[in-house]
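A single protein chain has been omitted from the complex, and every remaining protein chain is retained in its original position.
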Amino acid sequence: MILPIVFIFSLLSFSHALVQDFCVADYKGPVGPAGYSCKKPAKVTADDFAFSGLGIAGNTSNIIKAAVTPAFDAQFPGLNGLGLSAARLDLAAGGVIPLHTHPAASELLVVGLGTILAGFISSDNTVYLKTLKTGDIMVFPQGLLHFQLNKGGSPALGYVTFSSPNPGLQILDFALFKSSFPSKLIEETTFLDEAQVKKLKAVLGGSG
Amino acid sequence: MILPIVFIFSLLSFSHALVQDFCVADYKGPVGPAGYSCKKPAKVTADDFAFSGLGIAGNTSNIIKAAVTPAFDAQFPGLNGLGLSAARLDLAAGGVIPLHTHPAASELLVVGLGTILAGFISSDNTVYLKTLKTGDIMVFPQGLLHFQLNKGGSPALGYVTFSSPNPGLQILDFALFKSSFPSKLIEETTFLDEAQVKKLKAVLGGSG
Amino acid sequence: MILPIVFIFSLLSFSHALVQDFCVADYKGPVGPAGYSCKKPAKVTADDFAFSGLGIAGNTSNIIKAAVTPAFDAQFPGLNGLGLSAARLDLAAGGVIPLHTHPAASELLVVGLGTILAGFISSDNTVYLKTLKTGDIMVFPQGLLHFQLNKGGSPALGYVTFSSPNPGLQILDFALFKSSFPSKLIEETTFLDEAQVKKLKAVLGGSG
Amino acid sequence: MILPIVFIFSLLSFSHALVQDFCVADYKGPVGPAGYSCKKPAKVTADDFAFSGLGIAGNTSNIIKAAVTPAFDAQFPGLNGLGLSAARLDLAAGGVIPLHTHPAASELLVVGLGTILAGFISSDNTVYLKTLKTGDIMVFPQGLLHFQLNKGGSPALGYVTFSSPNPGLQILDFALFKSSFPSKLIEETTFLDEAQVKKLKAVLGGSG
Amino acid sequence: MILPIVFIFSLLSFSHALVQDFCVADYKGPVGPAGYSCKKPAKVTADDFAFSGLGIAGNTSNIIKAAVTPAFDAQFPGLNGLGLSAARLDLAAGGVIPLHTHPAASELLVVGLGTILAGFISSDNTVYLKTLKTGDIMVFPQGLLHFQLNKGGSPALGYVTFSSPNPGLQILDFALFKSSFPSKLIEETTFLDEAQVKKLKAVLGGSG
Partner (left out) sequence: MILPIVFIFSLLSFSHALVQDFCVADYKGPVGPAGYSCKKPAKVTADDFAFSGLGIAGNTSNIIKAAVTPAFDAQFPGLNGLGLSAARLDLAAGGVIPLHTHPAASELLVVGLGTILAGFISSDNTVYLKTLKTGDIMVFPQGLLHFQLNKGGSPALGYVTFSSPNPGLQILDFALFKSSFPSKLIEETTFLDEAQVKKLKAVLGGSG
């Protein structure tokens, strides 16, 4: 079949007016409930869809012996509006990602290296625990308290992805003890002892 | 304008094949990610869309001096698939709904009676606190830790509604201390002291 | 377990870049299909999440002996993007919220005081009627014609919530008789008599 | 490039376990909030995705001189779960699709033949009217009252599509006057005169 | 029942603050993941909801003997945010809409005139083919490869609607041979022969 040159032009006007298949974040524009404004398509490049920040190990020389490196829509513009995001977990031996939730997303963990003990707790107070090896995956349903812990003797690496470009992250200890949540209110709403609250606030720098 | 009898029949066949505008829960059928199976429309009555359980005060003769009475899709079949649900909060003087999250919904509180101190904590550890009077409302964004506390000298009543027929409810203390979450793991993932964990487990009946 | 000061800093950079868990309406920014633009997190306060307008009884000294006070996202900025909204209904004895629909949301009514006769009509022309007492709740599936009527001898109070921050409200009589809908077209599309149309237009101030 | 036979087998196991890209309605299975159960893929044929019912003109020998032929998920199994549906409108000269709403969908009308006067009313009681010719299209936002009227001297044909496989259809006159909605309640909630209500109930066969 | 003038004013303040039921595209404002910014309601007219571009036959004097005229949200502002869009297909005798996908929507085809052979292929490589006559409809599930072909001896006309205001359109031949996709990469990722790739690139104007 011979296709003459005329075909080239025939649908040009058609394609021309189409809007984009994606919405790369323009961090200077307004933000709405569905995410960031879209960069103009003509300014979008392949670099907007790739992110190299997860290739660098996080610094685990800290008390939790762990680091979390996010690639949410705030860091990775190509994710905006696409329904997923990612983060890298580095866990030195004995390292832990403390109990936390993602208010707006389910999470899927892929163990890239090492052995990770992970778990979550459901609304009916059932605890689901699994020891995961390299290549294993685990899913944490949206909004539930969960953690990851390196029980092995060597570093562990995890990649987590989320069902939202902006999953949020609420670390329990930070919410309670690194915030301005008044100690009296913490005690009244958690039944923790005053001494316990004050001790952790001192460590984490909370006020109130 | 005179409308003859023939009009009565003209669109009958049209309406006849339509499926329903709602999906009242059939608790005997299978459940899916979007909710319960639908009751056959012919069996649905007005009673399926009303619920009288929130008209009865919950029993606050307990340690938290509070009670929560849910009207989620598991209790109120008419809500199934409709995107909202409700609960009644009864708070005696000094009563508290302890720190908790709803993994799958935002919450809107209407204070029906009394004075309620309510608050939530966001992902960046900011604490938002408000003292609410009768008729005031407050919204708690999805998945974030929040609480309600009756600081007044008389009983308070609240009606809460949720942006999902099945919002879930994770009470922090119950997840930690009323579950089988191993004490050692709690300590490692929350930095709480062993004594604190054991004390609250003893009270709440947790194991592990 | 002793947590040294270093822990304070270890995850600071992590939390820092996170975007917000909510999108408080910035009424000066552009509006999109998903709602208002988000206020910058640094400018958000607890007041954005609370609304006291529903604590004040609406004025029922009118012909319908009723008043509706909305707390939609246009009035209550904290609701923006969160999937729910509210309104207060005041019904004097004999008061009525006339037949209406919410084009974009299901509704849940909590009777705060008094006795309310409520009902809705489905696509197959079935009428669902219930007499509700204080504390009773009823759900009205999205987009269907419904009403609330105070059949009791004393005032009634209702709180309604919606499965959208912007549910819309189309009052049948207003759409027909308080608009510029040409009388001839009303008659042709509703089969109402000319006299009836003109009478109600005169009362409600419709034109056309 | 030469591709040996081995390639044929290499990904067979991969494709094999995939579930379907669609969910053709199995009318015998349970229904849920998201639609009908899915037919097993092996039983699905091309016929499930096509529907010839809209090729036949509806009978307009009735008082509205019009007919509506639906292709919703209840009639057209391939639409189930796919987010759209259709209907055919036949309007003889002077025919009308009376004022109605679709509780769960926006509508897009394509005029296939003739001239149609169409309109809708918004929540703020603004009336949007357009006279449409063959090939013109018009969109009716979700849940709002609208109508179509053939003002021309010859038959008109319209194809309407909806943003849901199950848009619902509430015809105002049928909801009021062809149902069991008690006349007294109609009068109280619409301010229509008793005589008007009784007259239309007599014609349309309503009770109550 | 007599409705005094006071009724006119009683709910005015109520309606006044309501936001709109729709979001007509303001092409000058920012775009977000959910679509264009909304035009201010006061500037919206009935013309925003109607579009006459589909009333004009596309030019089929080209190699595919076919034309596609889109009415997506980029062309038809009233569609913005409403969940559907449309296009007109003109197919001269022997004309074809080449194999293509809509990345973000399912499609429903109504044959307005003539006979169209249409088909799609599913993830398990099953081919679903149907010959459609005037008035027949067919649905193409989201994202799957499909085509339309006029096998009849006279022109055919189709109206297609989509389950998104911005469905996207990826024509296979254009993606491969009218783009800058390097020929070597095309061969490596499609197993097409070099000669085939170069021949079609020459015709369609691809580079790389």
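Letters are used for the chains, namely A, B, C, D and E, taken in the order the chains are written, and counting of residues starts over at 1 for each.
Rule of thumb we're sticking to: a residue touches a chain if its C-beta (ideal position, glycine included) is under 8 Å from a C-beta of that chain, and two chains touch if they have at least 3 such contacts.
As the structure is a computational prediction, the values presented were derived from the model and not from experiment.
Student: Shown chains touched by the missing chain?
Tutor: So, spelled out: the chain left out of view touches A, B, D, E.
Student: Among A:Leu144, A:Leu176 or A:Leu204, single out the residue that touches the unshown chain.
Tutor: A:Leu144
Student: Pick out the residues on chain B that sit against the missing chain.
Tutor: 30-34, 59, 62-64, 67-70, 72-75, 103-104, 166, 168-171, 174, 178, 200, 203-205
Student: Touching the missing chain, which residues of chain E?
Tutor: 96, 98-99, 101-104, 117, 119, 121-123, 125-127, 129, 141-145, 147, 149, 168-170, 172-176, 178-181, 185, 188-193, 196, 199-200, 203, 208
Student: Against the chain that's been left off, what residues of chain D make contact? List them.
Tutor: Counting over the whole complex, chain D touches the hidden chain at residues 3-11, 14-15, 17-19, 21, 23, 26, 29-30, 32-38, 80-81.
Everything below uses one rule, namely that only the chains that are shown with their structure count from here on.
Student: Could you tell me which chains are in contact with chain C and with chain D alike?
Tutor: Both-contact set = B, E.
Student: Regarding the chain D and chain E pair, does the interface count as same (over half of residue numbers shared) or different (under half shared)?
Tutor: Comparing the two copies, chain D and chain E contact each other through largely the same residue numbers, since over half are shared.
Student: Let me have the rounded angstrom distance from the C-alpha centre of chain A over to the C-alpha centre of chain D, please.
Tutor: About 41 Å separates the centre of chain A from that of chain D.
Student: Compute the distance, rounded to whole Å, between the mean C-alpha positions of chain C and chain E.
Tutor: Chain centroid spacing, chain C to chain E, equals 34 Å.
Student: What is the distance in Å between the mean C-alpha positions of chain B and chain C?
Tutor: Between these chains, centre-to-centre, one finds 20 Å.
Student: Which residues of chain A are in contact with two or more other chains?
Tutor: 30, 32-34, 103-104, 168-170, 174, 178, 200, 203
Student: Are the chains arranged, by touching, as a line, ring, star, complete graph, or other?
Tutor: The chain contacts form none of line, ring, star or complete graph.
Student: Dump the list of chain pairs that touch, please.
Tutor: All touching pairs, sorted by chain label, are A-B, A-C, A-E, B-C, B-D, C-D, C-E, D-E.
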